[in-house]
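What you see is the complex with one protein chain gone and the rest in place.
Order of writing sets the chain letters: A and B. Residues in each chain are counted from 1.
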Amino acid sequence: MTVLAVRGLSVSVGDTELVKDVSLEIGAGERVGLIGESGSGKSLTASAVMGLLPEELDVSGSVELDGRQLLGMPERELSRLRGRAMSMVFQEPMTALNPSMQVGKQVAEVMRLHRTNQDPRAAAVDLLDRVRLPDPRRAAKAYPHQLSGGQRQRVMLAMALANNPSLLICDEPTTALDVTVQAQILDLILANTQGSALLFITHDLAVVATVCERVLVMYDGQIVESGLVLDVFTAPQHRYTQQLLASSDLESTDENGRLKTVSHD
Amino acid sequence: MTTAVKRRTPTLTAGAVLVGLVVLVALVSFIWTPHDPTRVDAAVRLLGPTGDFLFGTDKFGRDLVSQIMVGARTTLYVGVVAVGVAALIGTPLGILAAMSPRWLGEFIMRVNDLVLAFPALLLAIMFGAVFGASTWTAMVAIGIATVPSFARIARSGTMQVMSTEYVLAARAAGRSRLVIARRHVLPNIAGLLIVQSSVSFAIAVLAEAALSFLGFGTRPPTPSWGRMLQESQELLAVQPRLAIVPGIAIAVAVLGFNLLGDGLRDRLDPRLAGRR
Partner (left out) sequence: MILALMRRTGIFVVSVAAASVAVFLFMAVLPGDPAQVALGINATPELVARTRAEFGTDRPLATQYFDWIGGVLTGDFGRSYVTRDLIGPQLADRLGVTLWLVGAAMVIALLIAVPLGSFAAVRHRKLSGTVISGVSQLGVAVPAFLAGILLVQVFAVQWRLLPSGGWTPPDQDFGEFLRGLILPALALGLVQGAVLTRYVRSAVLDTLREDYLRTARAKGLRPGQALVRHGLRNAAVPVVTVLGLQLTTLLIGAVVVERVFVLPGLGSMLLDSVAARDLLTVQGIVLVLVIAALLVNFLVDLLYTAIDPRLRRS
């Protein structure tokens, strides 16, 4: 079943097109990677899906979530979907969390707002436990600055998962983290998004190889290549993808058919 | 993304025009005013605007236009001296606080905070009580009260410059602190200081007007916008013109210096454009 269907999406400022004619589909339980260098339009595409583009940008095309057209939807209706039917994890967990609010309250807020839980406070503690934050009861009372980078990203994840969204967008969720912590966060994402559609944005090929089944390669605002991760990474067609692979740490697939990675330094 | 090199700066232009207007009026007043601004003439008391007296006359028969023109001189004079005093004391103090050992820097900033507790008006009234009020006590009091703003700006600017690569290199090469301060710090914080001067100038103009209004600033017969307002008060019901004319003059000067400061800030730091 198709959860997210994007067709002919374009984002422009003035006469400059930043995202050009992007189309993609993600089904329930499917995990799709979106890779490309910074400035290639990955994050803009994600923001356009969420309806969180800055006002001065123009969007055209079609974005359907569970069959409902999101582009042109009134803000009031759209805000009922955000955090409930679709949610997002951002790159920088330090700045993405409100520094002056206890994290438990920030997690509870997303349930309170959408009235999805009778006892948001307790549910928040459960969620923090689910993302394996040690001592979740105490952690709920902590402020973001009292947590480590990885712990903050777990909080972000708890917030995004709170209402079991049908679409989860992760925008470079591990880029700002240590390598060891990266793996833990990726495992968490994998373990908790079984039934949802996942759009995973990154410039790290190894991460895509770990998480995703399908991959889209974006270059200069356009999707230049797409397909199964295995196909794209073993037989890249576009020149940019070839360069990307050549400069990456990817070596070959392991015995399970998954791509093997060498450790980052 | 590229940003246009020549950005439109309407704020800067508007500020420069208003300040230029005040300066021009003050300069012209040295060589020409329609009438003697201090000439008392009972025959022409409280005239409305006429061809001869463009804004009319006050209760002593003095010409309003001429008073405003010479008053601009007083305003600029007070502003220049007050801001000059503040910049000359505050800037070295701020640089010293940033470059000296921690305890000394802390101490200077504590004293600075203490001075902040004495606002310009209070200091000027104290000076007036002790030395007798005059343009001088007003200027010096406003100047001293403005020292902390310059010290703060100079300190934070210096700290930024001190942590840059080229200053670290200069220090490693054994350059003395004084040389670094003169060659690297001052040129780099000059912009900040100019912006601060413009903003402080606006505050000084307001303070001088308030002091003259209270009788703690410029003494008669020297024309001053603040005193014109004070003298207008008793006749307000019948002659609101007497308050409105100097009121507009004050507002134009303050607005001009504030806009100039904002515009310069935007020009010097494009990241801040559009704020404030």
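Side notes on the structure shown:
The rule is short, and it goes like this: a contact is a pair of C-beta atoms (placed from the backbone, for glycine too) under 8 Å apart; a residue touches a chain by one contact, two chains touch by 3 or more.
Note that the coordinates shown come from a computational prediction; the quantities given were computed from them, not determined experimentally.
Of the options B:Val85, B:Leu121 or B:Ala138, the residue whose C-beta touches the omitted chain is B:Leu121.
Although one chain is not drawn, the whole complex shows that of A:Ser60, A:Ser79, A:Gln222 or A:Ser248 it is A:Ser79 that touches it. The missing chain lies against chain B, touching residues 110, 113-114, 116-122, 125-126, 128-130, 202, 206, 209-210, 213-214, 229, 232-233, 236-237, 240, 243, 247, 250-252, 254-255, 258-259, 274-276. The set of chain A residues touching the chain not shown comprises 50, 52, 55-56, 75-76, 79-84, 87-88, 90, 92, 95-101, 109-110, 113-114, 143, 145, 156, 159.
The rule is simple: only the chains that are shown with their structure count from here on.
Inter-chain centre distance (chain A to chain B, centres taken as mean C-alpha positions): 53 Å.
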